[in-house]
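Right, one structure below, let's go through it.
Only a single protein chain was left out; the remaining protein chains are all shown in position.
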Amino acid sequence: MFYNNGLPALWLIPALPALGALIIFIFASRMPARAAGIIACSAISLSFLWVLNVGTTLVLGNHHHFVEHHWNWIAAGPFQGSASFYFDLVTFAFTFVVAGVGLLIHLYSYSYMKGDAGERRYFGYFNLFAAAMLVLVTAENAFFMFLGWEGVGACSFFLIGHWYQKSENTVAATKAFLVTRLGDIFLLIGLFLTATLVGVSFSQQSAWTQVATSSFIPGFGGLTGPQLILITGICFLLGAAGKSAQVPLQVWLPDAMAGPTPVSALIHAATMVTAGVYLIARFHILFALSPNLMLAVAIVGVLTAFYGATSAFVQTDIKRILAYSTISQIGYMFLGLGVGAWSLAVFHFFTHAFYKALLFMAAGTVIHSLHNEQNIYNMGGLRTKLKGTYLAFLAGAASLAGIPFITAGFYSKDAILWNTLSTKWGSPVIYGIAMLTALMTAIYSFRLIFVVFHGTPRKDIHVHLPDRLLTWPLYILAFFAIVAGFLNLPIVFGVTPIWEHSFARVFGEWQAEPLIHSHAVEWMALLGSGVLALGGAGIAWLLYSPAKAPMPEPAGDIATVENNTPAPYKAVWANFLFHGWKMDGFYNKTFVRGFRITSGVIAWIDRVFVDGIFEAIQAIVRGFHALVIFFQNGRVSRYAMVMLFGAVAIITILLIGSQR
Amino acid sequence: MGHYQPLLPDLILAMGATFILLLGPLRDSQNLRDFLRWISLGLVAATAATLVWVNHGMATPYPLVGEGWLTTAPLHTAFAVVFLATIAWTILASTVPDEDAGEWYSMLLFLGTGMIILARAANLAAVFLGLEVLSISLYILIAFRYSKRSSLRGGIMYLLLAGFASGFLLFGMALIYAVFGTLQIAEIRTLALATDMGPMAKVGFGLLLVGVGFKLAAVPFHMWTPEVYESSPGTVTGLIASSSKGAMLAAFIPFLFLLETHWSIIWLFAALSMVGGNLLGLREIRVKRILAYSSIAHIGYVLTGYLAGDTLSANAAFLPSITGVNAVFFYVVAYAASILGAFAALGYIQGERDLTLRDLRGVGRRNPVLAFCLLIFVWSLAGLPPAVGFFGKIYLFSAAINAGYFWLPLIGLLGSAIGIYYYLRIIVHLFMMPADASDPKVHASTLQEWVMLGSAVAVIALGLFPETIFSFLRAF
Partner (left out) sequence: MTLPINEALILSCILFSIGVLGVVVRRNIIYVLMCIEIMMNAAGLAFVAASARHGSLDGQAFFLFVLPVAAAEVAIGLAIALLIFQRYKTLDLWVVARTKEA
């Protein structure tokens, strides 16, 4: 049960948190509120231990992957989705983060959510989320993965709307759900195409190479293999963009910050939003077969990275800054995927999970300490009061900014940047934009540090000191945010990059090889991005240091869904960026309004014609009802008479005769 | 014994029932009542065991025992076991005053006797005898709360109309006997298929169908259902709707050769029942009556399956391995599991006078276990997945389509769509409406709640593993 042929069972990984959720939901009303947190934490920690067990078996045994088949779930023609699990290095990286960082966030939540009215519900969904996410990354085929994919979407919806009493939160939850659903529709189309063309099992994906060379595939109206690959890939890309908040479906993530901060840390920073990266990494063969597709992924990635960084630059709400920064960082991961640096995209996911979860949780601690204050211009001078949090936040921000040589973010981001410059799918233009984005990333990271933690308190707020569960997870994450980078030191340091080397087993020949072999150029690129990071920090010091007069005193609160927040800045460009390039407004004016007009027309047709038909049917039904109920008056002889009529009718029919 | 050994189950049950009837007046105490309950349960179990035992290894097509009285065909035995299970369930789920316990359990056992005779009848006389034993026990059970006027009214109505229908049935049998000169259904079948039927035989079978139609409450012989369902104790209503009809369905299987000549009558029964049952329920607010009308519709679905007969169609398109009769068996099990629970649950809820939808308000909050069970039962009755009722309908309709019927399944689907409206209304009132000033009163003992919960779980489990019912059938 727990071991098959000496190998650890994979089903336990998602099953443990699922069991936790089940227990919490079933006994919710009979357990003390605190017990839910304890159950949830135990479930996820057991799951994490099991992940470590499976992962070490995988790595030490030098296996390529484990597969575990349980039962056939969907079996209809080409649609063969089985409940099977798959575990290779990519899975290990993702499960390690989901269960490991998830565990820390669970512990953090135990303190953060103390006394919340919906504590049991929160932990139930939290565990359920972990289970769904673990299904997503351990599934052996795309259909089973889709189960987890939708599961995390649903849990995200529930958790964003955790404080559903405020209507903005439910609106935000609905928005997040609907926008990701839009992507999911494309994902489903992609899955169906995949199922028909090669099959959904991940071990069947190399069959795409045959599709790529075939000029005619029956049943697809004359589309050639490469065209089908392009269509499937675009569908997957849109699906991934919806889930991972990439351009053009990125609008939901900033609003998703309406949920409790640990939710943002787990779901909207570390795990769920990176599902798109996982998806594309899993289908890397499909993508690598089409240069156009790769270019599309890279462009989406770099545009998103740029978009996120510029928007984060002017936000005033601490969580929204981090949200835009997440969008931007996932853009980097997409960029990595788009240039064929699959293992590096996964590596950037890995390091990002640590430092972004850290930043969110540290921000949560700050918010918690300041009694739910989220505007950074109402903070300031917290360096002395929240010393531990400050140091942890500093580590996270340094990693985000990519401070050279000592932070994980530097190594993972720089590797992607280098691949953008040097591999066959990369291009200098994209590299340039990515470098510019890196500079802005450093600026907004240190803007956060200087405005929130330095200087003097802008408002007289009593600081409520965080307890140990609110700080210790931060320290652990801070440690990883620094040292995780050493897993993949650049080759120019004269060492083997362990991460890339190991992942070559998974991505094999599809991994892009640098075309530039000059160490000098690589050193220059490396130092260049380091200088940019430090320079960004310096610019931030010039702009935001406490010695300077504080930036414009922004009046507004967080921008809400409808964008009706008064603009906090005088400059038009700043407000444009503040509202996320006014994408919400644009979508409202085009899609939402267009949809409303269309639905208005349809509603009119529905009211006049369709309802008319149904009202007619209803009238007929009522008439019949009145007729039959008329005889239903409780008089035995009346009933007997009806029966007699029935008997006479039967005999008449029989005698008149109806032979079949 | 030897030759009469197969009559042993019926003897055990009938004698046990008599024994309990005699024990009943001994003392009015709860201990005695509990004792009687468990002993009745034991008797039912013993009967079922004997039934399985005596039929073991006798499974040739329609062999007759006891001078041609009963058949030991596996399908009929399986039916009989299912009906015994419904009786056992009712014994557990019913509430009865201490002083009436003897009569109550005894009548339930007699009812079971009637059912297992009727379900296995191979002879017109056995059909009649089984039917009457069943009916007479039901008269008493329906009017059991004789201190209530409505109970008496329901009892007398059922008695008079059932007697009336029995008269038709009996006269039809007499005509059939007059034509064919035998009471053995198998022989009648041979003779009827050999020659063209004369008018007297046709009328005879027509009158027989009147009696069958009444027992099944098929339109136009359905008029008694609302009042009788309303006024009977909840658990009895469940039995009337499930196994009493089921026994008649089982008894009708040997008569399926009538499909050759009389299919149009059954077609009409089915169509009228599906349309009528669903229409009648629409504006009703008394919950038991809603389910009564729905049971009329359900008989329509079952008859749709019957039209497919007991042979497999060569050019079957859907689920080709399931005959119409097997689908009917499935449906009887599925329907019994759902409707018994539903009526029993309604029986536990105290209404102002007749139980209306309004009385259901607040039950979801006051007694969530019961309300949840009721939700599952109603869900299954509405034929929604994953409850077992969903698969029941699929099997019936696909069998009918395989047999070449098109309109009837279509009517059935449209009817079900209409029917969902009133099923959902029950659920809405249970959970979503604010309770009225006074809280609804729910009387259910712990045992009863567990029995309900067990049934609810079974309804879902059978829906998830529908194959179980067929493997049960194959085990005989």
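Annotations
Going in written order, the chains are labelled A and B, and every chain counts its residues from 1.
Rule of thumb we're sticking to: contacts are C-beta pairs under 8 Å (C-beta built on N, C-alpha and C of every residue); 3 or more make two chains touch, one makes a residue touch a chain.
A quick note: this is a predicted structure, and the numbers were derived from the prediction, not measured.
Under the touch definition stated at the start, the shown chains contacted by the missing one in the entire complex are A, B. Although one chain is not drawn, the whole complex shows that of B:Pro25, B:Pro97, B:Gly181 or B:Gly198 it is B:Gly181 that touches it. When the whole complex is considered, the residue among B:Gly42, B:Pro97 or B:Gly163 that touches the unshown chain is B:Gly163. From the options B:Phe83, B:Tyr105 or B:Phe128, the residue with contact to the unseen chain in the full assembly is B:Phe128. Of B:Leu108, B:Met173, B:Ala250 or B:Ala271, it is B:Met173 that touches the chain left out of the display.
When the full complex is taken into account, the listed residue touching the unshown chain is B:Arg149, out of B:His56, B:Arg149, B:Arg283 or B:Lys441. Where chain A meets the omitted chain, the residues involved are 633-637, 640-641, 644. Listed by residue number, the positions of chain B touching the unshown chain are 124-125, 128-129, 132, 135-136, 139-140, 143, 146, 148-150, 152-153, 155-156, 159-160, 163-164, 166-168, 170-171, 173-175, 177-178, 181-183, 353.
We take it that only the chains that are shown with their structure count from here on.
Remark: chain A and chain B have CA centroids separated by 53 Å (rounded to whole angstrom). Partner chain B is touched in their complex by these residues of chain A: 621-622, 624-625, 628-629, 631-632, 634, 636, 638-640, 642-643, 645-647, 649-651, 653-655, 658-660. Looking at the complex, you find that chain B touches chain A at residues 153, 156-157, 160-161, 164-165, 168, 199, 202-203, 205-207, 209-210, 213-214, 220-221, 223-224, 226-227, 260-265, 268, 275-276, 279-280, 282-283, 418.
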